[in-house]
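Notes follow once the structure below has been shown.
On to chain A.
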Amino acid sequence: MELYAPIFVLGGIGAAFVVVSMIAGSLLGPKRYNRAKLQSYECGIDPTPQPVGGGRFTIKYYLTAMLFIVFDIEVIFLVPWAVHLDALGVFGLVAMVLFLVNVSIAYAYEWRRGGLEWE
Partner candidate 1 sequence: MLSYLAAEPHAVTAAADGVVHSTAWLMIAYPLAGAAVLLLGGRRTNAWGHWLAVAMSLAAFVWAALSLVQLLGLDPAERSRSVHVYEWLTAGSLTIDINLLIDPLSITFALLITGVGSLIHIYSVGYMAEDPGRRRFFGYLNLFVAAMLVLVLADNFVLLFLGWEGVGLASYLLIGFWQHKPSAAVAAKKAFLINRVGDMGLLIAIMLMFGTFGTLAYAPVFASADAAGSAVTTVIGLLLLLGACGKSAQLPLQAWLLDAMEGPTPVSALIHAATMVTAGVYLIVRSGPIFEAAPTAQLVVTIVGAATLLAGAVIGCAKDDIKKALAGSTMSQIGYMTLAAGLGPIGYAAAIAHLVTHGFFKAGLFLGAGSVMHGMNDEVDMRRYGGLRTAMPVTFATFGIGYLAIIGFPFLSGWWTKEGIIEAAFASGGVTGQVLGWAALLGAGLTAFYMSRVMFMTFFGERRWAADAHPHESPRSMTLPMVVLAVGSVALGAVLVYGYRFALFLEPAVGAAEHHEFSLATLLTSWTSLTALAFMVAGVAFAWVRYARAPVPRTAPRGSFVTVAARNELYGNTLNEELFMRPGQALTAAAVSFDEKVVDGVVDGVARGVRDSSEGLRRMQTGFARSYALSMLFGAAVVVALLGVNLV
Partner candidate 2 sequence: MNPLPHTALAAPVITTQPPQIDYALLAPLLVVFAAGVIGVLVEAFVPRPRRRAVQFTLAALALVAAFVLTVVRVALLPAGGAGLTVASASIAVDRPTLFFQGTILVMAIASLLLIAEHRHGESAFAAQAATVPGSEEERAHVLAGSQHTEVYPLVLFAVLGMLMFPASNDFLTMFIALEVMSLPLYLLCGLARRRRLFSQEAAVKYFLLGAFSSAFFLFGIAMVYGYAGSVNFAVIHDTVAAGGAGALPGGGPLLLLGIALVGVGLLFKVGAVPFHSWKPDVYQGAPTPITALMASGTLVAAFGALLRVFYVAFGGSVAEWRPMMWVVAVLTMVLAAVVAVTQRDIKRLLAYSSVVHAGFVLTAVVAASAEGLAGAMFYLAAYGFTTVGAFAVVTLVRVHEGGAESGDIASWAGLGRTSPVLAGSLALFLLAFAGIPLTSGFIGKFAVFEAAVSAGATPLVVVGVLSSAVTAFFYVRIIVLMFFAEPAEARPRVLRPGRLTGAVIGVGVVATLVLGVFPGPVLDRLSPAPGAGTAEAQSVPGGFATTADLFANR
């Protein structure tokens, strides 16, 4: 149990800091809202396209996010394969190539059917 004590302490400090600073900020900080502050990105550039009804992002972001998840998650299989590349040999290589071909076919479909176009 002693082994974990520093971790718990650190975690406790971190949490306390978050809570305290949020409360303190809302109590102490000045509140002057303007248009720029309410925007999604406070860099001054308007998001395209605009959120519908103020605040909600358009569906296109979700679409891209979904595509990202699908292709991103495949790396899960690449890492263990890479770690044991030697032991798995040709079999592993062929298997991984086939796997990547399949993923690229999905990518090709996405691309040809306009999933990657913003408008």
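Here is the rule we go by: a contact is a pair of C-beta atoms (placed from the backbone, for glycine too) under 8 Å apart; a residue touches a chain by one contact, two chains touch by 3 or more; residues count from 1.
Regarding selection, all candidates are chains of the complex that A comes from, given by their letters.
None of the values given here were measured: they were computed from a predicted structure.
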From 1 or 2, the one in contact with chain A within this complex: 2
Complex contact set, residues of chain A against candidate 2: 84, 87-92, 102, 105-106, 108-109, 111-113
